[in-house]
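Here it is: the structure, laid out below.
With one protein chain withheld, the remaining protein chains of the complex are depicted in position.
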Amino acid sequence: MKVLYFAWVRERVGTAEEDLDLPETVSTPAELIGWLKTRGPEFESAFERPEIIRVALDQVHVEQDAPLGNPREIALFPPMTGG
Amino acid sequence: MKVLYFAWVRERVGTAEEDLDLPETVSTPAELIGWLKTRGPEFESAFERPEIIRVALDQVHVEQDAPLGNPREIALFPPMTGG
Amino acid sequence: MTSAPHASARPGAVNHPPVRISIQAEDFDIASEIARLGEGRADVGAVVSFTGLCRDEGGTLEALELEHYPGMAEGEISRIVEDAVARWPLSGVTVIHRHGRIAPGGNIVLVVTASAHRGAAFAAGEFLMDFLKTRAPFWKKEHRRDGTATEWVEAASRDDAAAERW
Partner (left out) sequence: MTSAPHASARPGAVNHPPVRISIQAEDFDIASEIARLGEGRADVGAVVSFTGLCRDEGGTLEALELEHYPGMAEGEISRIVEDAVARWPLSGVTVIHRHGRIAPGGNIVLVVTASAHRGAAFAAGEFLMDFLKTRAPFWKKEHRRDGTATEWVEAASRDDAAAERW
């Protein structure tokens, strides 16, 4: 699955995009974030406050407890500050 | 005293402006309107619904029961429709 | 006929934002009026403009004719602007109201408000329009395309209700 990172999440993770094979146990964005945090200190840092992370599945906002399903892309980013 | 009329009040009265000597008994705009109505059918027509007439003393809105005082000019006009 | 624009800042007032009020027959240029409020002021975060246009009323309108009370129009708009300046932290206000004959699609009124914050700019713009409608001494007369008798526009009770919200 294509995973995208934006803003300071991207900077801390150190990449804008990666292709990942998710374990079967990951069925929500919250679980994805929890699993990502086990992948190293850069992920630990990016997701140190997991509750503030926003999630989009195929470019549509979803809650962290939404079913992950089988999207083409999932994006993780900080609260938005545009406008 | 200079009396000004605008919009359909002006059209019905037939003049935009006149200089009038008001009787001593006229001490409020409402009394002025009542007195003007006695001056002929054109005034009768302009002020047939006196309650909707707006009043300005020296270019400032006042209520019809405000003291008339001794302004340089008094204006009588319909509800405004600008903007 | 053009009234002289008011001075761009109130003498003696500390931190009073620049205010421009103009009652004029000619058209106005929205872009330059908006630019004027942003110009050389990098502390402005939000500029809201309202442009009121002459509607064609389903194709029946030939033109609007706007009568006004010279002197009082400027004075009353100044008072409304001062009320807005007292209520919201504005960094600039411009109000331009045209008079005379205006064809459908033409500009009638422009209000521009600038502030560091968007809520203030929006609220002040709407406040100014609500009070311009009910307190500025202007009257609209409609000339119909079919040449029937012209008619004065009636004041809308929803305009009074809008002004009473504030």
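As written, the chains take the letters A, B and C, and residue 1 is the first residue of each chain.
Here is the rule we go by: a contact is a pair of C-beta atoms (placed from the backbone, for glycine too) under 8 Å apart; a residue touches a chain by one contact, two chains touch by 3 or more.
These numbers come from a predicted model, not from an experiment.
A.B. asks: Tell me the shown chains the invisible chain touches, ordered by label.
C.D. replies: The chain that is not shown touches these displayed chains: A, C.
A.B. asks: For the chain not shown, which residue from C:Asp43, C:Asp146 or C:Glu164 touches it across the whole complex?
C.D. replies: With C:Asp43, C:Asp146 or C:Glu164 as choices, the missing chain is touched by C:Asp43.
A.B. asks: So that we can see where the missing chain sits, which residues of chain A does it touch?
C.D. replies: 4, 6-8, 10, 56, 59-61, 75, 77-83
A.B. asks: May I ask you to list the residues on chain C that touch the chain which is not drawn?
C.D. replies: Considering the whole complex, chain C reaches the absent chain at 29-31, 34, 38, 40-56, 58-59, 104-105, 116, 118-119, 121-122, 125-126, 129, 162.
The definition used in the following text is that only the chains that are shown with their structure count from here on.
A.B. asks: Report the inter-chain centroid distance for chain B and chain C in whole angstrom, where each centroid is the mean of the CA atoms.
C.D. replies: 26
A.B. asks: Counting only Cα atoms for the centres, state how far chain A is from chain C in Å.
C.D. replies: 49
A.B. asks: Among the residues of chain B, which ones contact at least 2 other chains?
C.D. replies: none
A.B. asks: Mind pulling the residue numbers of chain C that touch at least two other chains?
C.D. replies: Where chain C is concerned, no single residue meets two or more other chains.
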